[in-house]
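Here you go, one structure.
Missing here: one protein chain of the complex. Every other protein chain is in place.
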Amino acid sequence: MFSLLQIELFKISRRPRTYIGFAAITAIVLIFQFAFKADGESYMNLMLQNVQDSFDLDKSKAINGYFMCYIILNTLLVQVPILVTLIAGDAISGEANMGTLRLMLTKPYSRSQLLFVKFLAAFLFTVFLLIWIAILSLFVSLLIFGTDDMLIFRVKGDESQILQISKDDVMWRYFAAFGYAAVALTVIATLGILLSVFAENSIGPIVATICIVLFFTIVSNINVPVIDKHVKPWLFTSYMVGWKGFFYIGIDNEGQPIKGSLENWPAIRNSLLILIAHIGTFLGIAFYSFQKKDILS
Amino acid sequence: MTPIIEVNQLCKSFDRFNAVNNLSFTVNKGDIFGFLGENGAGKSTTIRMLLTLIQPTSGNIQLFGEPLQQNRKSILQRVGAVIEKPDLYKYLSAYENLNLFAKMSGLKLSKNTLMQQLDVVGLADRSHSKVKTFSQGMKQRLGIAVALVHDPQLIMLDEPTNGLDPQGIVDIRNLIMRLSQERGKTILVSSHLLSEIELIANRLLIIHKGEKVVEGSVKSLLDPAETIIKIETSDNQHAFELLKKWEHLENAILNENEIHIKMHKNETPFLVRFLTENKMDIFSVKHVNSLEDYFLNLTKSDTHVQPFTN
Partner (left out) sequence: MIKKIACFLFLFFLFQQTIFAQDINVLLANIKTKMNKIKDYEAEGQMKTKVVFLKLPVAAVKLYFKNPNKFKLKTSKGISFIPKGAVNVNMNSLFNEHNFTVIDAGADNVNNVKVRVVKLLPNDDNSDLVLSTLYIDPIKLLILKNKTTTKENGTYELTMNYSKYSSYGLPDEILFSFNTKDYKLPKGLTFDFDDQSAKNPLSKTNKASKGEVKISLNKYYINKNLSDEFFK
């Protein structure tokens, strides 16, 4: 099984499309960093709005490595699903298209083993992608912009808030957030694998997965009460931004943030469980279908 | 003779289409077993069922004397296959492809061994070229190297000469012969060309529209004295049932308008006599000269066949 995983990772590592994701991420992050280094204040002015009428704030301190990473993730984690899909949507269908699926399945492994290894490989790819994002958007940003307290600009219901997290209270939140993002992106990877079980070329499942994710994301972001209440809870994309929950720091009665706390851990935990349930469901259907599938490619 | 493949009443239908219907045959150890049928006759579907790529609708398959489904892993360790065009990983080299499939078979082969394997199929000098730069013939040979990498006892080759130039066809043919003669492999090779099969196979199975037409040794089937007799009677179905009981007959198939019988030409009067004695009116008796003609006629006709073999 381990050697099978090694083979899968070897194949992924030798495919040019694997590096599209890494290259795209590198480009996006570098552009972000350059833009903020050049004129981060404009963005800060936009986020602060009229707060500046009442308060003096050293904006250069506010634009630090931690803040940068949050801003980059905010944008990037919308695009990364597409990159994960490029690999996951190709998992089975790509092999079918190349004609190697039938060859693989005549090797002495069960279909479940092969699919599980495909899932593990897609998961590891996702993790590597996130590690790369972490290196660039967090650690490189910390090098370029330095460390300081982190400001979170947030819309909660009808309220807008600015949360300040002490710099020594940030890093664990990033580790947790990246862990959460890994689970969220694994849902996309599993959806890609599931759809790729039914297809014989990789374009179909890749496009279908991206369409589903985009459609759900758009619906998730329609801010209409009826959708918020009745539709959003049923879309897995609503839970994908749950990583932000790790940056919503708990507040005491006096309105002061409590170091090391989370505002709503049960909500994050439930979202995480819902995402894991999606992974389980998608994988379950994929296993069942793949087991029954006649390989005609 | 030890049976390596035993197929019994195998059926596969896709929705309402019967791709393979009631197919039974046996491949013995050391055979080069020719599996003949026109395109779409059900050869690939059958081979895929033998490799567990397709689930049979009914019937059973035994390989090496063991039921295939229950002993899938241990059986597949002893089987190598090339199914239609072997499109390998185009972005990897021949060497990497071979190494990868060796690892998938649980083998850690040295560089020398892998190079020797590539040498067997004449690809040693292109071992580090990417497969996307290969011709169809080279891919086919690499596919065979991949099928052989774990030294299987049974090799299934589905249309191995498809798309090859004449020299490529000769190379593959020679390779199959060598594998059988020098390494004692049992080989099942499918083709839609009788001329292809008759040169290498010792036994032969012809299928048409998923059903068996004829099975036997190539020698007997292609004996010039043997012929196919097409006979039309007043009640073909009844005549066919009668013939099943006639001891002189090896096999026959019931076509829509006639019965096809493979037998020695000299036996024709006995056949006519048998049927008339059984009160059958005979409208016509025709001879087809060779198995090739018969096969060609069969593949041109669009009829349902009902075979039997004694």
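In order of appearance the chains are A and B, and numbering begins at 1 in each one.
Just so it is clear, contacts are C-beta pairs under 8 Å (C-beta built on N, C-alpha and C of every residue); 3 or more make two chains touch, one makes a residue touch a chain.
In this text the structure is predicted, and so the values were computed from the model without any measurement.
Every visible chain touched by the undisplayed chain in the complete complex is listed here: A. Contact with the chain not shown here comes from a single listed residue; of A:110, A:160 or A:291, that residue is A:160. Touching residues on chain A toward the chain that is not drawn are 47, 49-51, 53-58, 61-62, 74, 78, 148-149, 151, 153-167, 221, 223, 225, 228, 232-233, 238, 241-245, 248-249, 251, 254-257, 259, 263-264, 267-268, 271.
Going forward, only the chains that are shown with their structure count from here on.
Chain A and chain B have centres, each the mean of its CA atoms, that are 51 Å apart. Note for the complex: chain A touches chain B at residues 3-4, 6-7, 10-11, 14-16, 98-100, 102-110, 292, 294-296. Across the interface of their complex, chain A is touched by residues 14, 48, 51-55, 72-74, 76-77, 79, 81, 83-92, 96, 100-101, 103-106, 146 of chain B.
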